[in-house]
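One structure follows; several queries about it will come next.
Of the protein chains in this complex, all but one are displayed in their positions.
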Amino acid sequence: MFSKVLVANRGEIAVRVMRACREMGIRTVAVYSEADRACLHVLKAEEAYPIGPAPAAESYLRIDKILETARKAGAEAIHPGYGFLSENAELARACEQAGIVFIGPSAEAMEKMGSKTSARRLAERAGVPLVPGTTRALASPEEAQRVAASVGYPVMVKAAAGGGGKGLRLVRSADEMPAAFRDARSEAENAFGDSDVYIEKYLEKPRHIEIQILGDRHGHVIHLGERECSIQRRHQKVMEESPSPLLDEAMRQRMGEAAVKLAREAGYYNAGTMEFLVDAQKNFYFLEMNTRLQVEHPVTEAVTGLDLVKMQILVAAGEPLPLRQEEIQLRGAALECRIYAEDPGNNFFPCPGRITALEAPAGPGVRDDSGVYAGWTVPVEYDPLLSKLIAWGADRQEALRRMRRALDEYYIGGIQTNLSFFRRILCDPDFLEGRLDTGLIDRLLATSPSEDSKQDGRWKAAALAAVLFAARQEGRVEAGSGGVSLPTRWGRDGREQLLRRLPLPRK
Amino acid sequence: MFSKVLVANRGEIAVRVMRACREMGIRTVAVYSEADRACLHVLKAEEAYPIGPAPAAESYLRIDKILETARKAGAEAIHPGYGFLSENAELARACEQAGIVFIGPSAEAMEKMGSKTSARRLAERAGVPLVPGTTRALASPEEAQRVAASVGYPVMVKAAAGGGGKGLRLVRSADEMPAAFRDARSEAENAFGDSDVYIEKYLEKPRHIEIQILGDRHGHVIHLGERECSIQRRHQKVMEESPSPLLDEAMRQRMGEAAVKLAREAGYYNAGTMEFLVDAQKNFYFLEMNTRLQVEHPVTEAVTGLDLVKMQILVAAGEPLPLRQEEIQLRGAALECRIYAEDPGNNFFPCPGRITALEAPAGPGVRDDSGVYAGWTVPVEYDPLLSKLIAWGADRQEALRRMRRALDEYYIGGIQTNLSFFRRILCDPDFLEGRLDTGLIDRLLATSPSEDSKQDGRWKAAALAAVLFAARQEGRVEAGSGGVSLPTRWGRDGREQLLRRLPLPRK
Amino acid sequence: MHYTLIANGREHVLEVAGRGPLACRLDGESFEAEAVEVAAGVYSLLMGGKSYRAYVARPIGRENPPGRAAETFTVQVDGVSYSITVQDPRRWSGGRGMATREGRQQVTAPMPGKVIRVLAQEGEAVGSGQGLVVVEAMKMQNEIKSRAAGTVRKVLVREGQAVAGGEILMLIE
Partner (left out) sequence: MHYTLIANGREHVLEVAGRGPLACRLDGESFEAEAVEVAAGVYSLLMGGKSYRAYVARPIGRENPPGRAAETFTVQVDGVSYSITVQDPRRWSGGRGMATREGRQQVTAPMPGKVIRVLAQEGEAVGSGQGLVVVEAMKMQNEIKSRAAGTVRKVLVREGQAVAGGEILMLIE
């Protein structure tokens, strides 16, 4: 086993990886940009080295600096987390040349599965059902129109190198195609340096369901059940759960087997995720593979009892998977909320800034994977993910109620967060009954939040607290051990303004 | 189901019960003494009422005030937590008369099992093995000597109403008996208002292993496996785990069946615990029953996936247990550390006071059941338990390593705690290998902690941090965004003391 | 003491007095409260037996410029968030004589960024939720919307201009 691992990432996922390392007795090395000197992953690491200015392109994306740091620190392996360089085959190759283990798949498998068109070809070969469309890049708008006509409109024009909702266009008819084709190509070129696009049939109200797989370097691949990721906003996952309320054991097995077959076909090892679209008739179609740890891996950990990061490290060290497929059992249900520094009351505008107070939920069945602390300033340079809140329950209902309880306990002061938005989702009848699809959030946002929050005592308490806080700052209240009271005279400015006692009836 | 429950307790267990209620959609009512206005359970409750001065005898032990509050608030049931009135049959009876549900066993079952001599008689009748000794109170020192001679010295003289290590005397020979008999009786009279004592054979280096049971009002009783509670100091549990490293499936089944038989014999419903002593030959002997929720219930929750407080509430509402024995499966292993405000460096002297800062561990497999928060003052009037830290792992080793990681993350500032002591236990070879007995801590305390803590960089970091903190308070450092630096002149007192730059080689 | 509060574009009046239990009246409705500040900015309020924990903070991104007679706070009570502006009772000379004005609103930049587009002009009537200014920040274009209906009184920025967090972009009345 490794004695020292460098984590080439920041924030919550770097902290997550370091926790696994600590529990394995592995020393951890952090890297940080100039904006991140005080970031939690630097504090949690046993070693930490600067790798450049705030922009990711000059720090977290610099393969040369990361490898140099690994060599200097004597790290035997590099964990890339998710995002940044995690799906960059160049890093995997550079590691190999430097004699450092990349905790991920081989560069070859990453390339095979990383390109969406290449992954679609592999899936075709493995006999895994695909969303109808092309498995090669399209040469012209005319070719795109021909293909679209054969699969039937509406279709999606998608970047082969895509991700994060970029280089995507929905096309509803042939005359929209030329503009959409052009726009998708140019966006793809800008975002990924690769303008290849292909076509997929657009499914109405599909569900996004993904299968977690684990493979070792000895050809063993298993799956750990599914995650339902249909709760999305702007093509970005917001909430995930496992198991999916849609799947039964038979369908889980069929999807799991398809995912394992495809991973084997690609010679894949490490943790990985096969994303599928599922239509209203419960047909599933392979969409793409993520050749890395997912943001939402904790829901799978909660129901399987496995530590996926430790599994990644074991496999990277060349050890065989310690489990067989038949030993994998799902227990209960788990949900994850991605807590972002963004303002749901203001069009989800990102809200970096100083966290003045922080109170995280705790107690039974609650896990908080946070990358922040009170006193820290969320920088403007990176993803505004603050924390992932996971609730487990013996069944979906208990997990839901626990999540609601945990959200009520969560307090992040000083910045706006989307915590209150999750409370809305968790009251939505469709959500509660498991009728999920990628349009749920947009429908929810189209309605205005209920105004009954002004009806109960909370509003009175809030108004009073705001006034007490404002008055305290002006030096107008006494906060003794017996409680807050308003003095009869203002002390600070010396004005002799007597407090008028209100003639109120006592209850 | 109840719509409102009063929690007749304080601190972490009151918070724990309220969390379960919230998740069940039940409104919670807190009661608090004058010392507890700002206690966490008051903040977490939906309603809160004062019940008297700080001494428990004038507040938390006042059945009349608690019932009056329940009536006033319209609570349909009372959860007693552990300690205080939880094993007081009078409260159970008073509830019944008032038409309020007591979330616990019937008063009769509580009395049958609450007296140790009566419980021993029941166990005898149920054919459950007992520690050799008497099942009736002893009339005189002479009778005690006769019994002791027949079971063989050493013996324990124990209070029939005992608990918490009070009214206990170890007697190694006949001539020690008269004094021990007298002392135990008078201590029992003072502590419990009941001077009855009985005799049990004293087992050398026994293990304390207990079985968690659950019974409903329809005669169904199941067990949820065992907890190993051998890590004790002064007869008080300090750390618990489930499963016990000692038990195999067959022994678990035998002990579980004995516990269930005994509970049935007593007509017991609610959660309950049968404590057993296990000798070096793995013989088990019934010791006593706790007719309430245990402090250490979370380790059972972690391995069974059940919420014991919810089960208590379900059963109290008259519902049948939702599970059969064969559905109970233990997964992985869990440990619990009881975090106390006490100073392990100073003979475990209790250390109440203001918590100036608090950082609780989080991440996978860690649960913190806390009753405190930063800014709160731990009062001198009650038990110094701050929090229970629970770590779960796929096996005992993972749980151990996770607990160590979690302890390293835990920070409670302003008061002394026993956190560092758990770190010592978690490095003890006997503990790591599961060779547990009630003498382990005393042996550990007889050795001095290793002094290697001064060898590594931590000591340098600590020394520097102390100096920076002291200097900051004197206004001598600048803490800019670029880090802490020492100015060349002291600003505050105007002395022109130039900072001497040290001629240090750069590394 | 009288305080004028603005929440969700609406004015409210809270009167508070007393030692020990506070005698309060919110928009004419009386209630009693016992308040303890249990930690900095955290209040435990007992009101007729009901227990509330209120966290108060000055949010970045919705800040008012210093020196103003009002300050906006974010208050979270048992999981529900409120944005409440408290007007200084001294500067508003008791606040009693003030007319309740609906929809007075400062439009501020939630964070540093660049103004990409100005969507409403001075004198224009705008509806609640209508887009006013587009600001680019953190590589995303974000439309700032009106919190209430009203008329644009003043536009303080032009397209292409860099703005600081909390900077006033527009005034609406």
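We call the chains A, B and C, going by the order they appear; numbering starts again at 1 in every chain.
To be clear about the criterion, a contact is a pair of C-beta atoms (placed from the backbone, for glycine too) under 8 Å apart; a residue touches a chain by one contact, two chains touch by 3 or more.
As the structure is a prediction and not an experimental result, all values here were calculated from the model.
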Original post:
Of the chains you can see, which ones touch the chain that is left out?
Top reply: A, B
Subject >> Options A:Ala30, A:Ala188 or A:Ala399, residue touching the unrepresented chain >> reply: A:Ala30
Subject >> Candidate in contact with the missing chain, chosen from A:Glu47, A:Glu143, A:Asp428 or A:Asp456 >> reply: A:Glu47
Original post:
Which one touches the absent chain: B:Glu257, B:Asp343 or B:Asp428?
Top reply: B:Asp343
Subject >> Residue numbers in chain B that touch the chain omitted from display >> reply: 343, 345-347, 349-354, 356-357, 359, 380, 384, 407-411, 413-416, 419-420, 423, 453, 457-472, 474, 479, 482-486, 488, 493, 495, 499-502, 504-507
**OP:** Considering the whole complex rather than only what is displayed, give the residues of chain A touching the chain that is not shown.
**Re:** 30, 37-38, 42-49, 72-73, 373-376
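Simple rule for what comes next: only the chains that are shown with their structure count from here on.
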Subject >> Top-ranked pair of chains - ranking by C-beta pairs in contact >> reply: A-C
Original post:
Cα centroid separation between chain A and chain B, in whole Å?
Top reply: 37
**OP:** Starting from the mean Cα coordinates of chain B and chain C, work out the distance between those two points in Å.
**Re:** 46
**OP:** Give the residues of chain B that touch two or more other chains, as numbers and ranges in rising order.
**Re:** 37, 373
Original post:
When you check chain C against every other chain, which residues touch at least two of them?
Top reply: 36, 40, 42, 50
